[in-house]
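The complex appears here without one of its protein chains, the remainder shown in place.
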Amino acid sequence: MQLLNGMTGALIGSAIAAVGILTAPLYVDLFQIMQLTVFAAMAVLALSLGFIWGYGGILCFGQTSFFGLGAYTYAVAAINFADSTPAILLAILIPVIFAALLGYFMIYGGISDVYLGVITLTVSLILFNLVNSTAGDFYKIGDARLGGFNGMPGVPTFNLPGNPGYILTPEQAWMVTGIALIVVYLGLRLLIASSFGRIIIAIRENETRAALLGYDPRIYKLITFMIGGAIAGFAGALYVNWGAFVSPTIFALGLSAQIIIWVIIGGRGTLIGPIIGCLLLQWLVTEIGAQQAFDANFVLGAILIVFVLLVPKGIAPTLRDMVMSRFAERGDAPPDVSVKVKT
Amino acid sequence: MTLSRRRFIRNSAAGGVVLAAPALIGSVARADDGPIKLGSLHDLAGPLAATGEPMVYAIMLAVKEINDAGGLLGREVELINYDTQSNIQLYSQFAQQLAVRDKVDVIHGGITSASREAIRPIFSRFRTLYFYNTLYEGGVCDRNTFNTGTTPAQTVEKLVPYAMNLWGKKAYIIAADYNYGQITAKWMRKYVEDNGGEVLSTDFFPLDVTNFGPSISRIQAAEPDLLLSAMVGGNHTAFYRQWAAAGLKDEIPIASTTFGLVNEPATLEDAESRGVLGSYGYFEELQTPASQAFVEAIKSEHGAQTPYISELAAASYEGVHLWAEGVKKAGSVERMAVIEALETGLSFEGPSGPVVVDPKTHHVTRNTFLAEVVESRWNVLETFEQQAPLDTAAVCDLEANPNDTTHYIIDI
């Protein structure tokens, strides 16, 4: 597996991106800051699938299960504790536990490929149906009413750790979300560069061979799946922090499919790709909604088809190949594509 | 073709500025801060598009009328519409865009209660006036929000006794399995019992159910005199089909609070829909001059493919005009001034008749109607003058608690 250009490049790129994120409020207006916040939260979600699918070889059609669980856990906990810090931790913990159970059930049952896809998809449909039918007054956890289809409005947003009275401003929330994206990205880069990362890639490439070398593919896949669940759950908390609202459509088929599109368009087998795909698609959907020249579904569908046919590797790997071949002629070192994070 | 209609929405929203500009040069030159901005958030793609489309048409019509009459306070009104594509995340995003970047003076929009609850806090936070023009389950109590659609006390209360008088005392309730359906079902039960009847059972259906065979058998097994329905959306239309196909339509009649809100009579055949009773705050077939002019204005603009012009469209139109009355009275578009002006109990004479703001609840007192489907059209049977939003009034008093922003679940 070719890492983009080693860890140094990723670190430099991330540092530049971090500076960009921290200074963004100086030259970007409030609305753009808020828009970027939700894009960044979604990019964290895209990373979670990009990791387990691109590196772990697990195609999960129901990544929204963990995203939604994280979002609902955060909302319920934040309302009950009136403090966001334990809520964020729970929003990671509960999806991890769920991923562990579901992953054990599937991976130790020898399920893979499209069958794993169907099970995860079905699980997200079950969650959607269950949460959707909690409209009554008696569906409440502590002080938090689950609200069924209408969802849970007015969820407390992030506050300073240890100081629930200090609610973050939109600019601060943006910095937290943007930096979270970079931290998750770098964390995954480190993980992939570690021996664990090399083993899961070996398993992705050839499970039998990895097993014969003495690695139990099941435990590695399970851990990968759980890490994906943790990141998706964290993304759920970031998402609720942005909108102060969560409703069952977070589990619906449409979002599950969107995440897959982000990863495909950005590029599987990279970490920067899913981020690029996510930002690009989110921006595009927003533009279509503002323009209303075409039916949104029509445009998205056409883009997806074009990409599968013409750019099957996705944007990031294709760009990298182009840049690589250009620089190879000149004998120069290629720049790291990850610089693009900051937009 | 919808493609051209979509283009039309965009062009006319933007083009309104261009067309109206010459007329404004003289009168509006003193308005140094440009046009008054009216934001709109409606679904024009996805499953809710059929609902959103006529609402946007109605808002465009109202804005055009205001501008043709010289604008508001001598300033022109500019419509900024975003297509939320039946996607809650886009509701939040575009709500922020309208409030923070476009800095609009008022927003009309939201279709489902979920979309309203996602955007309502955003408008409170950024101090932007908000109108929700959809019939819903009632209970929103928020000084920044005005609700111009009907709530169950205004329609269900009329529908249930009327149907029971015709058909009998034993009712079976079917409803969509989400908040609107569950709360409406509670109101149906209350009014059935208030009128000395009995509810045999209540079934809820998720919005994606398409096969109603087992449920139809259950209903038959219960032998009700009538069926009360609050089913929602394209998939649920299949219920009426399968009900009629089983030959039950003439055995057990149906009264509904949702049938025909979007396009049910138009998509079903006469044999499947004839005789269904419904009650809303407006019907396209209403034969008053104001109503006929309203329908004519929309249909001449958007052609034969215009979806059914329901209460949602009428309430959107009336909502925009009510807001305009508020601005005129306040002499300003400033949020609190307009709210206070509206709270004096302003009224507007719309296609459905007079619509009067109720200061305590920020809902409206309006006429409601009861009608029956004949040949895929509604035949309006009764008019109930000036129905007050009594359900919300039972839980909400914004005069006493002006800082309330709760969406109450009304206890019945």
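Annotations for the structure displayed:
Which chain is which? They are A and B, in the order written, and residues in each are numbered from 1.
Keep this in mind: a residue touches a chain if its C-beta (ideal position, glycine included) is under 8 Å from a C-beta of that chain, and two chains touch if they have at least 3 such contacts.
Please note the rule applied: contacts and distances are computed from a predicted model.
Of the names listed as "NADH-quinone oxidoreductase", "Protein-export membrane protein SecF", "Heme exporter protein C" or "Branched-chain amino acid ABC transporter permease", the one that matches the UniProt record for the absent chain is "Branched-chain amino acid ABC transporter permease". The residue from B:Gly71, B:Pro307, B:Gly326 or B:Pro389 that touches the chain not shown here is B:Pro307. Residue-wise, the contact with the chain that is not shown comes from A:Leu300, picked out of A:Ile200, A:Val240 or A:Leu300. With the whole complex as reference, residues 1-3, 6, 45-47, 49-50, 53, 177, 203-206, 208-211, 213-218, 220-221, 223, 233-238, 241-242, 244-248, 251, 262-263, 266-269, 271-272, 305, 307-308 of subunit B touch the missing chain. The missing chain lies against subunit A, touching residues 59, 105-106, 109-115, 118-119, 121-123, 125-126, 129-130, 133, 253, 257, 260-261, 264, 294-305, 308-309, 312.
One rule holds for everything that comes next: only the chains that are shown with their structure count from here on.
Distance between chain centres (mean CA atoms), subunit A to subunit B: 36 Å. Contact residues on subunit A toward subunit B in their complex (touch as defined above): 29-32, 34-35, 38, 129, 132-133, 135-137, 147-151, 153-154, 242-245, 247, 249, 254, 285-286, 288-297. Subunit B meets subunit A in the complex at residues 2-3, 6-7, 9-10, 44-46, 81-85, 87-90, 92-94, 96-97, 100-101, 112-114, 117-118, 120-122, 177-179, 182-183, 204, 206, 405, 407, 409.
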